[in-house]
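Presented below is the structure to which this report refers.
The complex appears here minus one protein chain, its other protein chains still in place.
On to subunit A.
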Amino acid sequence: MTWLESHWLTVILFAPTAGALILLILPVRSEKSIRALAVGFSSISLVCTLLLWARFEAAPIMGGFRFVERAEWFGAIHAFYHLGIDGLSLPLVLLTTLLTPLALLASASIKANLKAYMVLFLLLETGMLGVFLALDLLLFFVFWEVGLVPMYFLISQWGGANRHYAALKFILYTMGGSLGLLLAIQVMGLSSGTFDLVELFQRWPALTHLSLPLGLPLGTVKAIAFWAFVIAFAIKVPVWPFHTWLPDAHTEAPTAGSMILAGVLLKLGGYGFIRLVLPLFPNEAQRFAPGLAVLAVAAIIFGALGALAQRDFKRLVAYSSINHMGFVVLGVAAAALAWRAADPQARLDANLALNGAVLQMFNHGLSAAGMFFLVGVIYDRAHTRDLQEFGGLYALLPVYGTVLIFTAMASLGLPGLGGFVSEFLVVRGAWPQLTLATALSMIGLFFTGAYILKALRLVLHGPLNPRWQGILKDMNGLELTVILPLIGLSLLTGLWPAWLIGMINQAVATLF
């Protein structure tokens, strides 16, 4: 038990990997036991996260982080196996450990190569968790890449008709971002003499001369490194105009893959902005924040319009992610502008914006995963996602209809559900500094309503398409098990946001 007490994060991080190895080694054949093992091991992470949440306040703080683990990894280049967690990462870790077992449960329609599928999925979870937990830049990068490969295979092996194109587009886009990220990490690590993030937070922004013989002035190198980071994360979020991989990848991925893609993978980008870009490049971020805000607003508006243009239900939901994640970036831009400002009012604005951005990531994780799951539910039954072919299904599927309306409203940001709180905080935080951008983002918010209602209107309402009479069955117990936690958390966050914002606010307040 004492070992566990000092290695919570390792357990959370590698429980899925252990599951993957066991699945690989043991001759488990029956479909049922494969599923049970995979869900079981990913649930270990979930249970440990919940236990850790309960112990969070009491745990000692080291360098701003709790449950810190640190061991030498590549001593020669000062890279460490350094894990830690704070109020920024904990909500996202919870999101990951919650969504993964749910996504595995939602994989009931996967029959081919089930074992490989589960192994890849568990490795994917470790990759994502690693990004949120790593406190070493090199370790961060390793996990960043580790997450990519399983997702590539999940899309290309278990995806839809156009899966190879989508998978290739996904991995090339992301790799394109990773290249710059890797180079920037090398420069930063070598010139600061460490890859340890807690130390880098101090050293890198304060660096006065470059020890590397690059032949460039320090300001230029920092700017290049900044843009390398920004582009890598912007692709992941994704920020307009780096978004076109997303509709293809999300649409072609299997249901569970889409849930994780939208629910967690996009958050890696947002997390990167907040965890790395803001503290490491405060000056550059401040300088380029207006530009970032413009791209965020572009994502909000164009994402919403893009969603409105779709006929494919899944593609519509995919575009909605661009729209919603734009608010995360808008919050980040607002926070970057007011970073460590002297004016307490401006600091409060930034604090609110960042609270909103992190909460928006969590809420979007819930609602987007829920929406993708519900698209999957209807696709499994109808074998089509064409909105024009549905119609009037509410009469056949009352439970599904109600759940879909609820989830869609969470996605729309209806007050009383989580999404509203985060959008409100972002809008409030961004308004004083980025007034015009915030005002323009309202256009996107309006069209959010338009595309959500378009989907509901075409799927549930209107005259019943007689083709589905007697064919479609309502949601079963397993499916309800997947969606109810998402609904419940969304409602809880809408009614009593303090359970989560309290955590986030703590971490954000120390940033400023």
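The working rule: contacts are C-beta pairs under 8 Å (C-beta built on N, C-alpha and C of every residue); 3 or more make two chains touch, one makes a residue touch a chain; residues count from 1.
The definition used in the following text is that contacts and distances are computed from a predicted model.
Visitor: Suppose you had to identify the omitted chain by its UniProt name; would it be "Sugar ABC transporter substrate-binding protein", "Tetratricopeptide repeat protein", "Cytochrome d ubiquinol oxidase subunit II" or "NADH-quinone oxidoreductase subunit L"?
Guide: UniProt lists the chain that is not shown as "NADH-quinone oxidoreductase subunit L".
Visitor: Considering the whole complex, which of A:Met151, A:Leu308 or A:Met361 touches the chain not shown?
Guide: Spelled out, the listed residue whose C-beta touches the missing chain is A:Leu308.
Visitor: In the full complex, which of A:Val68, A:Val358 or A:Leu425 touches the chain missing from this view?
Guide: Candidates A:Val68, A:Val358 or A:Leu425; residue touching the omitted chain: A:Leu425.
Visitor: Which of these, A:Phe41, A:Phe170, A:Phe327 or A:Tyr394, touches the one chain of the complex that we don't see?
Guide: Residue touching the absent chain, from the options given: A:Tyr394.
Visitor: If you put the missing chain back, which residues of subunit A would it touch?
Guide: 169, 172, 241, 243-244, 247, 302, 305-306, 308-310, 347-349, 351-352, 355, 392, 394-395, 398, 402, 405, 409, 414-416, 420-421, 424-425, 427-428, 431-432, 435, 438-439, 442-443, 445-447, 449-450, 453-454, 457, 460-464, 496-498, 501-502, 505, 509, 512
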